[in-house]
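A single protein chain has been removed from this complex, and every other one stays in its place.
Chain nomenclature is as follows: A, B and C, assigned in order of appearance, with residue numbering initiated at 1 for each chain independently.
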Amino acid sequence: MPQSAVAPTYRVGVLGASGYSGRELCALVLGHPNLTLAFATANSQRGTTLRVRAGGRVHDVPMVAPEEADLAGVDLVFAALPHGASAEWIGKVIAAGARVVDLSSDLRPGHGGVTHALPAGVPADAPYGMPELFRADMANARVVANPGCYATSILVALAPLAKSGLIAPGATVNISSASGVSGAGASPKLELLFAEITEDFRAYGVGNAHRHLYEMRATLARLGADCDLLFTPHLLPVDRGILSTISVPLSRPLSDALAPYREAYANEPFVELTTGLPALADVQHRNVVRIGAVIPTGLRQDTLLVFSAIDNLVKGAAGQAVQNANIMLGLDEGAGLQA
Amino acid sequence: MPQSAVAPTYRVGVLGASGYSGRELCALVLGHPNLTLAFATANSQRGTTLRVRAGGRVHDVPMVAPEEADLAGVDLVFAALPHGASAEWIGKVIAAGARVVDLSSDLRPGHGGVTHALPAGVPADAPYGMPELFRADMANARVVANPGCYATSILVALAPLAKSGLIAPGATVNISSASGVSGAGASPKLELLFAEITEDFRAYGVGNAHRHLYEMRATLARLGADCDLLFTPHLLPVDRGILSTISVPLSRPLSDALAPYREAYANEPFVELTTGLPALADVQHRNVVRIGAVIPTGLRQDTLLVFSAIDNLVKGAAGQAVQNANIMLGLDEGAGLQA
Amino acid sequence: MPQSAVAPTYRVGVLGASGYSGRELCALVLGHPNLTLAFATANSQRGTTLRVRAGGRVHDVPMVAPEEADLAGVDLVFAALPHGASAEWIGKVIAAGARVVDLSSDLRPGHGGVTHALPAGVPADAPYGMPELFRADMANARVVANPGCYATSILVALAPLAKSGLIAPGATVNISSASGVSGAGASPKLELLFAEITEDFRAYGVGNAHRHLYEMRATLARLGADCDLLFTPHLLPVDRGILSTISVPLSRPLSDALAPYREAYANEPFVELTTGLPALADVQHRNVVRIGAVIPTGLRQDTLLVFSAIDNLVKGAAGQAVQNANIMLGLDEGAGLQA
Partner (left out) sequence: MPQSAVAPTYRVGVLGASGYSGRELCALVLGHPNLTLAFATANSQRGTTLRVRAGGRVHDVPMVAPEEADLAGVDLVFAALPHGASAEWIGKVIAAGARVVDLSSDLRPGHGGVTHALPAGVPADAPYGMPELFRADMANARVVANPGCYATSILVALAPLAKSGLIAPGATVNISSASGVSGAGASPKLELLFAEITEDFRAYGVGNAHRHLYEMRATLARLGADCDLLFTPHLLPVDRGILSTISVPLSRPLSDALAPYREAYANEPFVELTTGLPALADVQHRNVVRIGAVIPTGLRQDTLLVFSAIDNLVKGAAGQAVQNANIMLGLDEGAGLQA
């Protein structure tokens, strides 16, 4: 991978480094050729160090309180704070002159269903950081809203169908997703203990109650689709990975299940198509969306069955955040993401 | 548990005891108050013993070749042989004068999509052994076709809707199921090794290619439903259990999601309803179908979202087989199934 | 299992029902033919119900605050409270006239290494409730100290050697144990989350720092052994089960590795010997210690290698507690433990 002799280097910080997305961000930044980690904050673990594996080594990253972070001394901040708590800090970062990739739902399309009064300087219409769909929006952005993990797996799979009018108007797109437990965060909760999760499987947030539906509906509408979504997430006894199984009623027959994807993503380095079926093992620790599709037999309604697999912490969170930061900073979009 | 002083005892045999369903059958028979295990066959493991846990003890069950089994000396045979290999042995058992519960797909409605020439004496229309739907058919049956594991989890969930005309005519019922690995059998295959399954999740048999669709379609038609099924099974990194997530377009609005189930299954000891969401941990090692349901918001099409959990080796195979045998032999339907 | 027509029934309570041992106690009591569950306390979860599977059914057990428990209305209390917090409640139970099986380390030999001032009426020398070694001590006891899980797996394996002088005087007995995560309790801690445990394995409490060493050393001394223990516990990515691998320097050669066990445990229903190697899968959900042993080759020092497997929540906690309660109440020792 030849790189220019004068590759620029930027200083970045991570707000909320003790969660699983925050840890992954630290690892990606530490292994990134053009980024250096200036600070990592974790309110409850201030004063401790976080063990992070990157570039073949184990790093001990000191955790500081967010108030101690030198916001003015960095070029960009990754904010991996809880939903609702993020906007305030984004305001401070912007005031300090740095850019932001925000991993909360606060600034995403639909704002996670919650209307917050945003601090001064925080845009209500931050670009939605899904490069494969909206790369151009991010060129000069000061703030980018990083998509949700489920939303990433689903929208990358639905967008080519939406844009080409293939989704039957008024129909229900049925989405059954299953996520590894790291998607539920690193807060200690009884129901996330090993003994509660191993050998089990269950749905949660059912009946269209999940926060990610807002950004999915808003984005599909923007892409021209007039459909309903029925989204049912499940909790898997695995660490990381999301598989979405998506049934799409079609407005017209399709003879080649993958054709819409070949066309839409021919030049996308972080979308993989397979003539087989994507599995979590194909995507773990990688910044890709891996897509397979089949046309089911025996149905009166023309239908496409799409499978989409991602690593929820990489393409579903930290990896996509770094991809977005690369775009915002004018770096190679894949820098730090090939390992 | 008071039992009559003159509780009858029947001698039974298991054909195909080395698979996971066969092992579970041996365990249930060994712990059954009215059954004794006369023989257990396993062609490739003849001469060895199978370790089976039942009634608080570990038993060593000798495996014999099927040719060595004394078919004439038993009252009933459980046939847990591979699909396609079962019919021949059923013929021999019937000729020997014993009854049969067959766990293969050979005699189920739709015959697993394969037309076999059946041996003399083997009925093409054996009752389908799902007691909650077709108990009366089994009273005097010499042969009962035990349902498939996925079919059990799905048909018990769909039957009350089908019978009351709630499924929208012509609509597609969307079924996403996930099964533990024991459902794939005990044949050594690379893709079932621990190192291949742990931390992974994937679909298989997609696009309406699974054998169980035949018995599901035939049964729904018999119950009066005119719908299409889109069935997508997935492979879970767990030992046992199936969760089916089923989206049903409705012909009319429903105000109480569980009402059809309360009515249909009020007196069924092996169907459990929950106002929450059923999980694999609720049903493992138990002979039940556990059902939850919600009415999703935000959809133009009236829809019911149903969740159905079973243990694939118990209510999905061996437990239901014992339940059927109890009915055929005039025993208490739950005998040997409460542990 | 024929039982007398006038089988007595006793009322019991569980203090500390929300932990894994407490839940298992509730399940065993609910399935016990001679016990009824009068109350179950859980300070932090008072007012909620605990879902417990027992006797083929799912029970919803109401949780009350310990202050609300009717201590005077029960015959026996199982105390599954944190180490250090138990003695106070034992005093109250005794004052109310009930018996106690205490699952904490407070009253065990060596008292877990901590000297507490015991409340009035609480004996400092409560019998150590390991029936296979000290059954006679419990006949008229008002309080029994239930052994630790590791201690159970190790002492049942070492006792026959200790009593027959087979352990080389002054030698170090090397014990490497591995436990399922339920042994670490149900308190939400980051390090016990599924994502932290899956695919990992590590030691903890090393260098002879574990609380169970006190009861092990005291008990071995009582049995006549003069040896040192080097005990290293490890944390397994499984729910339940302990396997202890124990290397014992011998005072004299042994020709038959299992001989000491055959002699010592010929009439013990809850000790199983195997000429193979015991595994967690053999003992999960069962009230047994399963023991295997081999004489290693190539060593100058005569040595016996012993393997001991238990379910940490059953024979290692709740099951042994019920076994002890059965003895204290004059019931069949195995009542409620055969399922």
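Of note:
Going forward, contacts are C-beta pairs under 8 Å (C-beta built on N, C-alpha and C of every residue); 3 or more make two chains touch, one makes a residue touch a chain.
Only a predicted model underlies this, so the values are computations on that prediction, with no experimental measurement involved.
Taking every chain of the complex into account, the chain not shown here touches A, B, C. Note on the undisplayed chain: of the listed residues C:Ala124, C:Ala139 or C:Leu299, the one touching it is C:Leu299.
The residue touching the chain not shown here, chosen from C:Ala157, C:Leu193 or C:Leu243, is C:Leu243. Where chain C meets the missing chain, the touching residues are 170-172, 174, 176, 178, 180, 196, 198-204, 206-209, 213, 228-230, 232, 234, 236-241, 243, 245, 247, 249, 277-281, 284, 294-301, 303, 305, 307.
Mapped onto chain A, the footprint of the missing chain covers residues 51, 53, 55-56, 58, 198-199, 272, 282, 286-287, 337-339.
Even with one chain removed from view, chain B keeps its contact list with that chain: residues 20, 180-182, 186, 188-190, 192-199, 237-240.
Keep in mind that, in the parts below, only the chains that are shown with their structure count from here on.
Bringing chain A onto chain B by least-squares fit of CA atoms involves turning it by 180°, to the nearest 5. If each chain is reduced to the centroid of its CA atoms, chain B and chain C end up 38 Å from each other. The multi-chain contact residues of chain B, meaning those touching 2 or more other chains, are 198-199.
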